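With one protein chain held back, the other chains of the complex are shown just where they sit.
Letters are used for the chains, namely A, B and C, taken in the order the chains are written, and counting of residues starts over at 1 for each.
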Amino acid sequence: MHAMTALSSMKALVYHGPGKKAWEAHAKPVVIDPTDAIVRITKTTICGTDLHILKGDLASCKPGRILGHEGVGVIDSVGPAVTAFKAGDAVLISCVSACGKCEYCRRGMFSHCTTGGWILGNTIDGTQAEFVRTPHADTSLYPIPEGADEEALVMLSDILPTGFECGVLNGKVQPGATVAIVGSGPVGLAALLTAQFYSPGEIIMIDLDENRLEVAGRFGATKTINSSDGKAVEVLMQLTDNRGVDTAIEAVGVPATFELCQQIVAPGGVIANVGVHGVKVDLHLETLWDRNISITTRLVDTVSTPMLLKVFKARKIDPKLLITHRFKLADILDAYETFGNAAKTKALKVILEA
Amino acid sequence: MHAMTALSSMKALVYHGPGKKAWEAHAKPVVIDPTDAIVRITKTTICGTDLHILKGDLASCKPGRILGHEGVGVIDSVGPAVTAFKAGDAVLISCVSACGKCEYCRRGMFSHCTTGGWILGNTIDGTQAEFVRTPHADTSLYPIPEGADEEALVMLSDILPTGFECGVLNGKVQPGATVAIVGSGPVGLAALLTAQFYSPGEIIMIDLDENRLEVAGRFGATKTINSSDGKAVEVLMQLTDNRGVDTAIEAVGVPATFELCQQIVAPGGVIANVGVHGVKVDLHLETLWDRNISITTRLVDTVSTPMLLKVFKARKIDPKLLITHRFKLADILDAYETFGNAAKTKALKVILEA
Amino acid sequence: MHAMTALSSMKALVYHGPGKKAWEAHAKPVVIDPTDAIVRITKTTICGTDLHILKGDLASCKPGRILGHEGVGVIDSVGPAVTAFKAGDAVLISCVSACGKCEYCRRGMFSHCTTGGWILGNTIDGTQAEFVRTPHADTSLYPIPEGADEEALVMLSDILPTGFECGVLNGKVQPGATVAIVGSGPVGLAALLTAQFYSPGEIIMIDLDENRLEVAGRFGATKTINSSDGKAVEVLMQLTDNRGVDTAIEAVGVPATFELCQQIVAPGGVIANVGVHGVKVDLHLETLWDRNISITTRLVDTVSTPMLLKVFKARKIDPKLLITHRFKLADILDAYETFGNAAKTKALKVILEA
Partner (left out) sequence: MHAMTALSSMKALVYHGPGKKAWEAHAKPVVIDPTDAIVRITKTTICGTDLHILKGDLASCKPGRILGHEGVGVIDSVGPAVTAFKAGDAVLISCVSACGKCEYCRRGMFSHCTTGGWILGNTIDGTQAEFVRTPHADTSLYPIPEGADEEALVMLSDILPTGFECGVLNGKVQPGATVAIVGSGPVGLAALLTAQFYSPGEIIMIDLDENRLEVAGRFGATKTINSSDGKAVEVLMQLTDNRGVDTAIEAVGVPATFELCQQIVAPGGVIANVGVHGVKVDLHLETLWDRNISITTRLVDTVSTPMLLKVFKARKIDPKLLITHRFKLADILDAYETFGNAAKTKALKVILEA
């Protein structure tokens, strides 16, 4: 009996309302639906979205919820309808759960799966725990290639597919093209790393933080612009012979950066929005109506995960560049402290090891 | 000498500043660049944009300008570098002049041709005259197929390619899809006619004017919504099982109609802007950032003219449906009166015959 | 006991080796995998492929197999992992079974599903029976829209998606384009019906059988060519001003018709192969290497079924045009006789009603 009790309990990072969280004991998850898997977390991380939840910005995430939607682990058990995985398999957990059956999943829009989407660490318990229940396991987990670096793979749960799908694919980055990425935080840097799959001619990184721009330079940005003097548009136009950019990737999520994108996009170009916006923005149709531009929005679908795994396997990308700090999972409160003070700690992504 | 003078003079509709226009004598145009053609106009029409110019809304169009950017005619003379046409050829005049050489033309963005674009009746003299000089003739005129109905072809100068390229192509209309067109004026109706090339399942037309909605029903709209009661969103959502539309075509150009499009577009859908906007609009990124939508803008490129000519030749479209009134070219002031009071006259497009 | 026996038996059309088939008693299927459904067939049909099997042309189909891969029915029972359907639901059975999870399914290539593909009536028992077991039910069955004509829907199991995906989509049929369809049998006619979703300018139907060409004329072909005099290429070139066709759809499956397609495809065009070929063909790269053409092959994926259902619901297509004969399911041997002598009986598709 005691052993049983011990087995069915675990530790987890639980959200207790705005500003409150605790690393505490919690019931270990069990299979609910036949397509569920229970995964023992070996490595996880913290996302900027988790900080938003802790600020109380996300009404869908209720107190009592275990946070986290990224990570790798080992299958502990599977429901009777899971056919692609079995206990003991090492797996990558996608931040988006996809049934693979509904109208949206069939169109590759896993983000809008009618029984999934981004639910982990949001409307159901997440990955910042010793165990997690992952719904739709067959279509939401990925086998970890033998010998793969698991730390690197944690970057494939969310940050890399987000930068790639919302920024690079939506932005239609092409060989030789001119790209600007507004925001050199983790997701902007993920866009920077994955934009290079398509050999653009210029990738101009724009941010207020000199350290992050320096990082961008090391990650492959061909030019950087510190926008703190309010002259980013002017400088960018000079750099591009007054043409503007073919692709402007918005990776911040505030009106000012979206405004900037509208000022630098060239006729025929794309503004690919990646940032999470809390308020409306001005759209200058009075100047853009005849400029033949596109503006795209997207919640990551993680449909590119198989492609990203191949590119990773072929060593065309080094996801570990994004990792700046490492903690034990039990020290997750320290990790939040470090990640939450990125300007000071220069944190990008932190790894939590169970 | 007198004969010469007679030959070098013609009649034209000249803009004389806000609210002022005259049908008056004007020097007949001559070849300036070797790629020019002089076309004797046989039929032309009036565009909503001409009314905007007359209101003084378009700074690029200066007093003294002959208006008009649509029409068919017969080649009077050509410059030495014109190889595709000769005097006597019947031609369709595209509203956009394209050099075919510059970076934009090579990408199919004729609207942004560095020495062309929409210049006729804007920055150079236009087609509401007995003769017009058409720059870049080889790549801006189209031979009229033998026996073709010239009235119908006037609709291919601007209104049909605008509805098709900016609305239907940008809007990615697909077989079986659900389309809403906001604005049942000439350009909205042009989108309605050309959307049917792709067999969408539903085309829902939204307007304030019951007469125009009745026209839309005859032109192929499967449903119509009169938005004057402020309940268009509600009604549309009911009609679409709360899904919204795959494509929302904005064909008015004011903030309210762009707002409506944002409220009815389904996840994964497109808002294709066709309307000419004079002021900025609100973009609700706080609700749209995770909806996987696209917003497109476009000044017509007329790259689809060869396709439209083929579809027309195959009788898959009847452009003459758009024509409601006919006048002699010399009676163009009456035509403006009729076209400018469309709510009363029920005018869509008027034909002016020389 | 007797009742039980009665319940677990049914009648089915069983293949007994080349030239041999029987309508006989057979064990009623039961759920094997948790994702299976058992469907009571209400309507089914016969495919040209079934005739191939009966000739012994298909090594994968072994004696003892119940034939048939098309049909509609009512769910009798479902396995524990089926979530989209329940007993009593009316469903359309896709000829292709798709797991929705494997690499190929994720790419929309259901035809190459690693645990599915075309298996019904081939490597597992099929639909020419009172009941059928359908694997991967959630992703291989489609709910029948209320009030829909079930006879028409039988055409969506195979013949319409085959003509549409392999012929029309692969052939990139465009508004105004010139299309030739070589072979006016059921699948060629399905391509003809679905090509019209895209408003091509010309659809030229080529066949040896005058009756089938007459049918093609009624179904929307703009021109027909009887190729029995060996002059089809000459005639087609005259019809197209010596340009050839943008899309040539091969819907027969023998070297002569593939040869014909190579002779009529225009520079920049596509040859979309739909026919099932038993022997290799000559590819004239010595003349085609510099013609910028594409040749495509495809086993139907049925990924277009949701789109086809929408187009059908919108009455943009009348699938029943393909149905020429109707039989009771118990009279399936007569139906085979009629369908197998199509030249004489003028049969296209036959409906078998349970």
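Observations on the structure shown:
Operating definition for what follows: contacts are C-beta pairs under 8 Å (C-beta built on N, C-alpha and C of every residue); 3 or more make two chains touch, one makes a residue touch a chain.
Being a predicted model, the structure only gives us computed values, none of them experimental.
Remark: the omitted chain is touched by one listed residue; of C:111, C:157 or C:240 this is C:111. The hidden chain makes contact, of the residues C:293, C:308 or C:354, with C:293.
Contact with the chain not shown here comes from a single listed residue; of B:84, B:148, B:208 or B:235, that residue is B:84.
Annotation for chain C: contacts to the undisplayed chain at residues 104, 107, 109, 111-112, 253, 258, 267-268, 273, 275-286, 288-299, 301. In the full complex, chain B makes contact with the omitted chain through residues 34-35, 80-81, 83-84, 99-101, 103, 105-106, 138-139, 303, 306. In the full complex, the hidden chain is touched by chain A at residues 174-177, 196-202, 222, 306-311, 313-314, 316.
Everything below uses one rule, namely that only the chains that are shown with their structure count from here on.
Per-chain Cα centroids separate chain A from chain C by 42 Å.
Of all residues in chain C, those touching 2 or more other chains are 306, listed in ascending order.
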